[in-house]
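Note that this is a trimmed complex: some chains were dropped, and none of the rest were shifted.
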Amino acid sequence: MMFRIFFLFAFLLSITSHVSAIDFCVADVKAAQNPSGYPCKPPATVTVDDFVFSNFVPGKNNIFNFSFNPANVDNFPAINGLGLSFARFDIEEGGVVPMHTHADATEVIVALQGNLTAGFISSDSNTVFIKTISDGNILVIPKGLLHFVLNVGKGKGSANVIFTSVKPSVQLFNLALFGNNLESAIVEKTTFLDHAQVQKLKAQFKGTG
Amino acid sequence: MMFRIFFLFAFLLSITSHVSAIDFCVADVKAAQNPSGYPCKPPATVTVDDFVFSNFVPGKNNIFNFSFNPANVDNFPAINGLGLSFARFDIEEGGVVPMHTHADATEVIVALQGNLTAGFISSDSNTVFIKTISDGNILVIPKGLLHFVLNVGKGKGSANVIFTSVKPSVQLFNLALFGNNLESAIVEKTTFLDHAQVQKLKAQFKGTG
Amino acid sequence: MMFRIFFLFAFLLSITSHVSAIDFCVADVKAAQNPSGYPCKPPATVTVDDFVFSNFVPGKNNIFNFSFNPANVDNFPAINGLGLSFARFDIEEGGVVPMHTHADATEVIVALQGNLTAGFISSDSNTVFIKTISDGNILVIPKGLLHFVLNVGKGKGSANVIFTSVKPSVQLFNLALFGNNLESAIVEKTTFLDHAQVQKLKAQFKGTG
């Protein structure tokens, strides 16, 4: 039988290969990206730890009283080319995730703890879709739309999040409009906000101009 | 020779068909969409006029002193499944296209007339990319990012626009935040805008709450 | 100002529409699927509850001492066209999720509770990738490969799962080989299992032939 097995393995060598990545394409994050993602690490250098993200825990609280801990292609290279990534967020009682968008990523919130009121605004009729979710609920926020989350319950609110992008962008309303050098006159003209309001927020978010 | 031609056409019937849409899939816009677009009209009912959009002209001015005339899959069914659509816009002197996003559509502006200052804000560093363009310039605005256009020259400014979606969404900052029933308290908490500012804009854009 | 607002809304009507699904395509699960998914429900009939899955809780235990509760496009139509779905599983102490594959779906396990040993087998070299994960760990199982999960800790083991398919197939080794009418002779010839073993498992999994 061993004789036949010898041929079996010879046969297998002829139909498989270590040259190509056929089961997975773990990112070589030091190489340049292209529109489909990062080049693959050589399969022979891949280990089980490439498939494990070990730090999916609450992050440090920020000034908004919430923490956000992402697992994206840059720190979890096994998701290269899969079109999805993850994050854990925790909001202190009364905390808020301010109005923002993710360009080209749908967000899915899997509530873990507390009571979270999440909302998004549709583009066609500016309709507000809003719901308070808790453990046992999943909420889908369609891609690219303005949305927010409020912790409206007692104690901490926690959730896992899935994004349909290996590294979603996060465009926060306040930082996009007030946290850079975009001229106040332009901000006012394109948002209909008052000059005083713009100046106040520019100061608060360290913008200039 | 005619005898051979007879066989030629018999042969051709065997390799072609009127059953399937093989060259194009013109939208049957009365049917239900699916994630890939609209079902195709029966190929036999398609004429050259399905491939022509005849009204690519300046639209009517609105209160912002600009007009916007879209050619999307609903009024130009030949673009079904192609992932692109078009618009013509014209801005009066001093006019503005206010801050907005297109979820999942990159926008390409082909300037035709006048001097247009267009800008977008990146998400990673909130950097402002801004440029004044005129006839002979094309500008790309990456998908999902906040952007705006100002007519900064003398006279009218005009452009053709290409979107990488058969019907791009348009989420205008002012209408999304102030033109619906989203509670003022939530707007304020998630945008850091002052109560008075929110009330003023709610009134202006007919919002409630 | 109201006069101008009147024009504003007239303008908006011209650039938006209730005809097309532009922000989302919630599945009409009673219609026939196509390769891109289900047709979209009319946008006007969509409510926030279409975006919420309310039953993401432990399911009922089965004979393997684990429960599996899926949130796929059939019971969570907001994920239509997104290429992802979800499940919650809970394994009793000592329980096991038997060897199986998901054709064309990568699986991502987000451990919630307990100690789970999960493994998958690569195709090119039949290498075993195996890891014990617990709360705070995410594990990626590349699409189509044989894999399994064991609860190796004290007490219950729980996890949320993300699949890169709106409704992943689940092909369990035992049911595929022994739970149908595939002739025993063929099973034996194509698997090298002994006749007695095949008979025993055919009986156990209610197969015939």
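Read from first to last, the chains carry the letters A, B and C; within each, the first residue is number 1.
As a working rule, contacts are C-beta pairs under 8 Å (C-beta built on N, C-alpha and C of every residue); 3 or more make two chains touch, one makes a residue touch a chain.
Small disclaimer: the values here were computed from a predicted structure and weren't measured.
Chemist: Note that 3 identical chains are shown, then give how many the whole complex contains.
Modeler: Number of sequence copies in the full complex, not just those placed: 6.
Here, only the chains that are shown with their structure count from here on.
Chemist: Looking at mean CA positions, which chain is nearest the middle of everything shown?
Modeler: Chain nearest the overall C-alpha centroid, as shown: A.
Chemist: Same or different: do the copies subunit A and subunit B touch each other through matching residue numbers, with over half of them shared?
Modeler: Because over half of the interface numbers appear in both copies, subunit B and subunit A meet with the same residues.
Chemist: Cα centroid separation between subunit A and subunit C, in whole Å?
Modeler: 21
Chemist: What is the distance, in whole Å, between the centres of subunit B and subunit C, each centre taken as the mean of its C-alpha atoms?
Modeler: Averaging C-alpha atoms per chain gives centres 35 Å apart.
Chemist: For subunit A and subunit B, let me know how many angstrom lie between their CA-based centres, rounded off.
Modeler: Going by mean C-alpha positions, subunit A sits 26 Å from subunit B.
Chemist: What residues in subunit B touch two or more of the other chains?
Modeler: 103, 169-170, 175, 204
Chemist: For subunit B, which residues count as touching subunit C in their complex?
Modeler: 29, 32-36, 59-60, 62-64, 68, 70, 72-74, 103, 165, 167-170, 175, 204-206
Chemist: Quick one: in the complex, what on subunit C touches subunit B?
Modeler: 1, 4-5, 7-12, 14-17, 19-23, 25, 28, 31, 34-40, 42, 80-81
Chemist: What residues of subunit B sit close enough to touch subunit A in their complex?
Modeler: 96-99, 101-104, 119, 121, 123-124, 126-128, 130, 142-146, 148, 150, 169-171, 173-177, 179-182, 186, 189-194, 197, 200-201, 204
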